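Got a structure for you, questions after.
All protein chains of the complex are present and in place, except for one that has been dropped.
Chain naming follows the written order as A and B, and within any one chain the residues start at number 1.
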Amino acid sequence: QTVLKASHQFPGGKGDIRDEMVQIIAREVAAANVGLEIQVYPGSSLYKPNDQWNAVTRGILDMTSFPLDYASGRHPEFSATLMPGLVGNFDRAKRLNDSEFMADIKKVIEDAGAMVIADAWLSGAFASKKNCITSPETVKGQVIRAAGPAFEEMLVAAGASISSMPSSEIYSGMQTGVLDAANTSSASFVSYRLFEHAKCLTAPGENALWFMYEPVLMSKKVFEGLNEEQQKAILAAGEKSEAFFDAEVRKGDQLMIDTYKKAGVEVVEMSKEDYDAWLALAKESSYKNFAEKVSGGDKLIEKALAVE
Amino acid sequence: MSKRRRALARRPSPLEILAMLNPYILWVGRVSRLFAVIATALIVIAMLVVCQMILMRYVFRLPTIWQTDFVVFSATAAIFLGAPYVLLKGGHVGVDVVELLLGQQNRKRLRILGAMLGLVFCIVMLAATWVQFEEAWTGNWKHSSVWAPPLWIPLSALPIGFFLLCLQYTANIFVLLGLAEPPVDSSSIPGPELPLPATSAGANEKGHLP
């Protein structure tokens, strides 16, 4: 019996979709009866979120559900997986998975010593206690906590002030007025109960700005050390978990919208014009910086934008 | 003192050893102090930058790009850079219960054992943090934030800190073994002296350049 360790930062056993993905893999692999057991360490109970990359690429950690952008300091290409406006909506995210763009990204992952077991693109939203965030002008002068450096760059370009803080402080930040607005994943918007202070929520719809790639990764070294049966079991479990994710992720957005509407928060979506305006702004800021920082960065963005 | 004399008497040429080790102990102490000054400065600068950050954002409503990273990294680096000085001053707390039960001779043996074990940990961490620093340096790792400072800068505090801790520990061990004189300006070497915020300001702190 080989025991593998899987780590992630999300709450365990509370229905968080990323935790569920890993749990499904663990259950499926156990059910396959190939002498393999996966111990899941949720809620950063083993590794700090950022440290998971080093551990999994070295084969010290076996599996992780990992927001890939966290490793962008080591592999700047990964910034493209938390780039404003690059994804747009869930259907496009699915097409993106099999694109040339993601093939490039996955190549970097593999060269570093890890491999993708299951793809996952998480959507996110904006909320403000001032006014609805739709076009770039609407965010001007607001103090906002954004998720991801590329977003921060774009928001600064739009005239917002950035305040960085752990997501657990967003609630009190918005309550006391340290923050006017926040941008984070849909799941966090519900679990941190930001609807108590927000006036307006910008839900991801057909034109969503915020998407983050959070795949389930496995250490290549560990994977290659398994026998063929075990490898097959893991890959099959990964597919199941991906399918589960695909079916559930939209429900998460709906849950957020329902929760906020029930709390009396105005819920809006970005129009195509808003989205295009942001995209133009992103091209001037985050995309431009990315292209300067990463060799072949402009090509990578082009490849992503080329996906239908 | 008689014990030190006895310990010295067993050595072939105690004066020669003393002649070599005393300057070592003196200089290690000085370097620890120098880095204590740097560590203190980093904490003070972190405090000022935090205040600047509040002003920028609250009063001027301007974005704060580099401040958070800067503050976190300088405060964290300060901890590792200040550690050798705190060791010199006996400021890392330990349990002295067992020590109190022992006679003088055994107490000294126990202290030497404790210092050696501490040294082992510092050597391990020196190796580990060197690996980490070296990779950050050669891989040109950056912190993933807008400012994206190179990680080797804050990470360099770890190998430096642990290297100095190793030096400081060896110095302490030499003193405990009676191979060298305790440095004149630090009264108690590894005794469980407590960090006393209450010590009158500036009276017995040596937190400035020698």
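FYI, a residue touches a chain if its C-beta (ideal position, glycine included) is under 8 Å from a C-beta of that chain, and two chains touch if they have at least 3 such contacts.
Throughout what follows, contacts and distances are computed from a predicted model.
Set against the options "Electron transfer flavoprotein beta subunit", "TRAP transporter large permease protein", "Multifunctional fusion protein" or "Putative spermidine/putrescine transport system ATP-binding protein", the UniProt name belonging to the omitted chain is "TRAP transporter large permease protein".
Considering the full assembly, B:Pro154 is the residue among B:Gly29, B:Pro63 or B:Pro154 that touches the omitted chain.
Of A:Ser164, A:Thr259 or A:Ser286, it is A:Ser164 that touches the chain left out of the display. Residue-wise, the contact with the chain that is not shown comes from A:Gly177, picked out of A:Gly15, A:Gly177 or A:Gly296. Although one chain is not displayed, subunit B still touches it through residues 36, 39-40, 43-44, 46-51, 53-54, 58, 68, 71-73, 75-76, 78-79, 82-83, 85-87, 89, 91-99, 110-111, 113-115, 117-118, 120-122, 124-125, 127-129, 131-133, 154-155, 158, 192-203, 205-208. Within subunit A, the residues in touch with the undisplayed chain are 5, 12-13, 39, 41, 43-48, 50-51, 54-55, 58-60, 163-169, 171-173, 175-178, 193, 196.
Criterion: only the chains that are shown with their structure count from here on.
Distance from the subunit A centre to the subunit B centre is 40 Å, each centre being the mean of its Cα atoms. Within the complex formed with subunit B, the residues of subunit A that make contact are 50, 69-74, 76, 79, 141, 143, 149, 152-153, 156, 160-164, 293. Touching subunit A in their complex are the following residues of subunit B: 57, 61-65, 68, 139, 141-146, 148, 151.
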